[in-house]
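Note that one protein chain is taken out, while the other chains of the complex remain in position.
Our next item is subunit A:
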């Protein structure tokens, strides 16, 4: 085939992909996406869709937790559900995903922890919008966190760990409240991106109770092997927990200074297009 007849035109600037994950330099067939790029996109979308719609395999998650040789608190894990009965309802009614089912409320009765000397922490694992985030990343995250918590001479006491199906972030506040926890740590599957179907997010609330809004929570996002590492996420979480305990507050008034970016107004603004 002569050069004129090659159906796909490549882009010389594709080499810039070493500097960004953006889908640049895709080339073109006519003015359209070449077949292999089209299929790469379709695969990424399919994985993100599956992450949203495949139910969390709770049995496997429980097995993984037990096999991880972690010293889980007594009664763990407590298996719970929100008031959203299925995925379709869950997606359209965030209010139902924030509330525990009646059966789950009953299950929590009698599990309340009270400890005058130490700060009670409840860990809540929630499927959220990505089951694969939770399936792949929750156990290593919990393992890292429990190790770090043990080494922190902080006087923390763990409430039973719970797992919630069809849950939103705020469901953790009700659970924390019912368990008598001072801090609730929610590990939840984040809305999957095209290139990141398995991002885990962590939300922390001091003094959890039903009806709190987002401004009362701190968030650590994009936890996954290709994103924020478990070790760093765990350190940030402990940093926030110590701050929350000191100030007796979480959310916008508790700044995460570990991630504060200091930007020089003029420095380091050079780019290859104008150099």
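By our rule, a contact is a pair of C-beta atoms (placed from the backbone, for glycine too) under 8 Å apart; a residue touches a chain by one contact, two chains touch by 3 or more; residues count from 1.
In this section, contacts and distances are computed from a predicted model.
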UniProt protein name of the chain not shown, from "Probable sugar-binding periplasmic protein", "Hydrogenase-4 component C", "Ethanolamine ammonia-lyase large subunit" or "Tryptophan synthase beta chain": "Ethanolamine ammonia-lyase large subunit"
Residue among A:143, A:157 or A:191 that touches the chain left out of view: A:191
Interface with the unshown chain - residue positions in subunit A: 9, 11-13, 15-17, 19-26, 28, 31-33, 37, 41-42, 44-45, 48-49, 51-52, 91-95, 129, 191-197, 261, 263-265, 268-275
